[in-house]
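Only one protein chain is missing from this complex, and each of the others stays in its spot.
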Amino acid sequence: MNSTPNHNSLDDDAFRHAWRSWIQANYHSPLRDPLERLTGQPARAWLQAQHRDGWRAPALPAEHGGMGLSLRKQLIYQEELERFSVARPMDMGLRLLTPVLLRYGTKEQIARFLPGILNTTEVWCQGYSEPGAGSDLANLKMRGHEQGEHLILNGQKTWTTMASDSDWIFLLVRTSQEAKRQQGITFVLADLRSPGIEIRPIRTLARDENFCEVFFDSVAVPKCQIIGQAGDGWAVGKALLGFERFSHGSPELLRHAFKVLRQTASALQILEQPHYHQVLAQHACDVADASAWYEQLCETAMQGGDAHEDFSMLKLFNAELVQRIAESATELAADAGGLLGAAPQWGLPHDLEWLYMISRPLTIFGGTAQVQRNLIATRSLALPRS
Amino acid sequence: MNSTPNHNSLDDDAFRHAWRSWIQANYHSPLRDPLERLTGQPARAWLQAQHRDGWRAPALPAEHGGMGLSLRKQLIYQEELERFSVARPMDMGLRLLTPVLLRYGTKEQIARFLPGILNTTEVWCQGYSEPGAGSDLANLKMRGHEQGEHLILNGQKTWTTMASDSDWIFLLVRTSQEAKRQQGITFVLADLRSPGIEIRPIRTLARDENFCEVFFDSVAVPKCQIIGQAGDGWAVGKALLGFERFSHGSPELLRHAFKVLRQTASALQILEQPHYHQVLAQHACDVADASAWYEQLCETAMQGGDAHEDFSMLKLFNAELVQRIAESATELAADAGGLLGAAPQWGLPHDLEWLYMISRPLTIFGGTAQVQRNLIATRSLALPRS
Amino acid sequence: MAMAGCCQAKAPLFWVLQQRFKSMALHTADNEQADTLALLGDTAHAFLVQEQRKDRLRSIDTGRAALDANFWRQLAAQGWLLLRWPEAQGGSGLGVEAACAIAEQLGRHLVPEPVVANAMMPAVFAQLFERHANAAIWQTLANGYADGSATLALAWQPPPVGQAPMQATRSAQGFVLQGSVGGMVALALAQQLMLVAQLDAEPALFLLNTAAITPNLQTQTTSDGSTLSVLNLAGFVAPAHALLAHGPAVQHATAQARQEGCLMTAAQLLGNGEAALELTLAYLRTREQFGRPIGSFQAMQHAAVDVRIQLNLARASLQAALAKQALGESDQAQAAMTAAAKARAGDAAIQAGRFGVQAHGAMGFTAECDIGLYLKAALRLNAFLGNAREQRSHYVACMGLTEPLAPDATAHEVST
Partner (left out) sequence: MAMAGCCQAKAPLFWVLQQRFKSMALHTADNEQADTLALLGDTAHAFLVQEQRKDRLRSIDTGRAALDANFWRQLAAQGWLLLRWPEAQGGSGLGVEAACAIAEQLGRHLVPEPVVANAMMPAVFAQLFERHANAAIWQTLANGYADGSATLALAWQPPPVGQAPMQATRSAQGFVLQGSVGGMVALALAQQLMLVAQLDAEPALFLLNTAAITPNLQTQTTSDGSTLSVLNLAGFVAPAHALLAHGPAVQHATAQARQEGCLMTAAQLLGNGEAALELTLAYLRTREQFGRPIGSFQAMQHAAVDVRIQLNLARASLQAALAKQALGESDQAQAAMTAAAKARAGDAAIQAGRFGVQAHGAMGFTAECDIGLYLKAALRLNAFLGNAREQRSHYVACMGLTEPLAPDATAHEVST
């Protein structure tokens, strides 16, 4: 930490090489799949090692303890993680909360929370979704009412990624009823060890429990943990969604799914079969074009251009493409389709059912594909609202 | 005509054989394509020959001068026409107007108009669509106002099939403004030689002029040519659409398009190519299943069951399937795609561009595919209106 | 009848229906048959609504099969396991239409037990070989199906990639078996295995005890709550009496069993897809977002209509295939339409399940919500006996559609 090298002084290739070597030497998990989540102690250890050796927080300015990389080096940083097929660690504190803290937080709030994020002693999760507010976020019901120096939280969050593995949660709650549903919402931070919080894992079609329901029964939170002004949570939360969306166009998942498809066909020895050729050709060009689009959008963003709407479109295309590739891979399995788990004895090196199911929520979470198309139609294509 | 044989006394096979032989001996047009229209003198001659030899009007009861066939024999009648790939003659008088006449017409109206329909001395066309009322029929603007014993018609019809080849038109006009847009519409018959009528052909993407615009400038029509009551035209017109829709599920066009696909692949000598195999297999099963569904719906209808909604769905599926087959056929042509006309020197025995274009309006005319899906969703699936 | 004792009390209606079928065969009244099939389906539905708990499928969330020997005995008590079995051995001897009526309900209610694979399909062998030398064996097997106490699995599919097919050679002890075979379903419920191996360059049918070959199995849970196994034998010795049949008759029986299995699986997929769509439509009608039911949004409506159309096509296709079977049309025509029906049903059910999961939103991704169970079962049923793509290729082959077509052929010569 103290001996942080000045990565920005390296040229791009040297930086890439240094980071690649470091990953090889320090990534110890057997999980080599961008769809897998790195959780628990391995995730903390991985992020803490980054912090120890000065590889933590590529985008964060150096004065806040980050690497303060140029945009191009940030992209290289990400590319090398993808190249090594590193599983995603739980790092919402850095990816989602930190930009909000820096933009809306007080100096005290930053001083209190940023160090814990960087040294991974405090792991954060995100409390946005509620049972009745999925695509329609303004419909949220969870209440917070003032009581002296505290906000008292009551209600439920759901689809909270890895809540059971986290220490803190940032969330949106309704603190007053206004005519406009977007008003009266507050962005607040809560310690998950607070009395009155109960966490229950949600089992999914992908046979995991990476998501949770979080129940709040009169949970008292000091008002100093409100970010921005009470009632301004919609703006704070929207900004956060903006930061999040930026990373959604990456072709990482596409490449992974395409690799699964090719490895499956190789193991099944059907490389010469006509149906495989058709599927391969279509998906290969889809992946190539989506990757090209992504690189150009990053380039635009690096030059300060606004590529927000394009990222939304690319995200939508990628999500549906991963699903199509997963469907094609399952079809290749023929008679052996529908097995749970990898099945080398059938010539199936990958768990195709898992890939099929894990790709389903890509068109649901963060706004369904339908809602995303509505938004693109009215925003980018200037079509009239329905 | 006088010596009409009693076809209903023949067994099904004998009837089929007799009708097949008669078609072979009497169908003289070189047009052997169900997507082609038989027009002008050849169409009249073909229908008049049917009338002469007692093969006219299979569904019409004998007391009205028809063949009065059982439903099963009607189906055989139709099958044999399709087997011979007879081009469609312009026969809206029999197919569309006659059922309406028999249900809503007076004895005098039937006596006046039915004979001309049967002996094809009066050819009819249909005046429903207007420039502003396509999928939204209730939106029609053409006006009729009473003046003594006449209705005076002003306005425009469009997409009137073969108006330039017809003698009479049946049409819907607005005769009063009511709160409910479906009210105040009247179903009326007009002689196309009436003063004030002007007919202009519409050239289409399929390079033909089978449709027309028909302009009405103060055209006087005797009130005795109103069918049903003035103002009840919506019900009369809807009934007619019902009769029409019944015939839309036939797999005739599918089979024709599929034949074009196979003949193209044969001529191009690409029967062994992998992409053709995939396309062939998908379309072959689509055609087989749609045909099976159609036969079962006809069976249901013959037994008095209500298959109306199913016919709507089948029509929609068939329309989009013909388009997909046309698209596949064009793709087979590879480098030579986009030629206008058949091109034997390129190994293309059919005019694929024509097939591509002629199949476009299948998802537009008679209610766009979008409107049809809306209707099916609310009627058959009981989903809430949007 | 061997099974009458225990079953009549529990499922009287089934036996009434069975009698109706048999009397109908005399005058082939189409409508009456349709009514009776509907009644058979209704009866099965009523039983399964009561007795089949979808909840138990949640075991697949942790990778465990949901197979239940007790439920298998309940299915036996309904008479379903012997439905296609010859009457001479106490079976009901009903037709494949009746089997499909039951299979549709099995699909609708997500029954993981292998009624089609391990009871209906073995019945084809029983029908074809019942008058064979070792008739007593078939009677013993029938007895096991009567109360669900003993069941067969079939092992006749090609070996997985890179493995040698199953070969039998004669030896002093009987036969030596060597090679691999895939596709065995739900072995945990099967006490015996009917295995096809090449003997003297012709297919031979062996009956083996599953206990004896357990160490040679690799078994994996499937997404419908059942299991699939691969058997690898290296010099396994089967006694001489294990050989049930040999020669072209085995080939024929295998093909026939496969064909019936395809029809019944198509019916099962159809039931699956219908139930998935119903569940989804109910959700679309009630769940609100942006202040209106999500079923009022055009995007949802149109996708639902497309699923409805595919399911209707699947039903039509299956009925056409059954009709060809009933009318005794050529083997090729039967096989072609069967393939088309299995293909359509597979595609339609998966489409229904996929749309269902999407339409249920985040809720659809929870293991708690039933809709995912339908999609998972559809994936497996589609794969069983050849998936939609393979079936379509089979249709083309059976119909000879890759033959050149002359430019003057009429459209009616092109397809049935």
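Quick notes on this structure:
The chains carry the letters A, B and C, assigned in the order they are written, with residues numbered from 1 in each.
The rule is short, and it goes like this: a residue touches a chain if its C-beta (ideal position, glycine included) is under 8 Å from a C-beta of that chain, and two chains touch if they have at least 3 such contacts.
All figures in this text were calculated on a predicted structure; none of them were measured in a lab.
When the full complex is examined, the chain removed from view is found to touch A, B, C.
Note that of A:R181, A:K259, A:H308 or A:R324, the residue touching the chain absent from this view is A:K259.
Residues 32, 34, 82-85, 252, 255-256, 258-259, 262-263, 265-267, 271-272, 277, 280-282, 284-285, 287-293, 295-296, 303, 310, 313-314, 316-317, 349, 370, 373-374, 376-378, 380-386 are the ones on chain A that touch the missing chain. Chain C residues in contact with the hidden partner, per the touch definition given at the top, are 297-299, 302.
If you put the missing chain back, the residues of chain B touching it would be 129, 134-136, 139, 158-159, 202-207, 267-269, 275, 330-331, 333-341, 343, 345-347, 353, 356-357, 360-361, 363-365, 368-370, 373, 386.
Here, only the chains that are shown with their structure count from here on.
If each chain is reduced to the average of its C-alpha atoms, the one that sits nearest the average of all protein C-alpha atoms is C. Taking the mean of the C-alpha atoms as each chain's centre, chain A and chain B sit 55 Å apart.
A separation of 41 Å divides the Cα centre of chain A from that of chain C. Residues of chain A found to touch two or more other chains are 275. Annotation for chain C: residues touching 2 or more other chains are 297-298, 300, 389.
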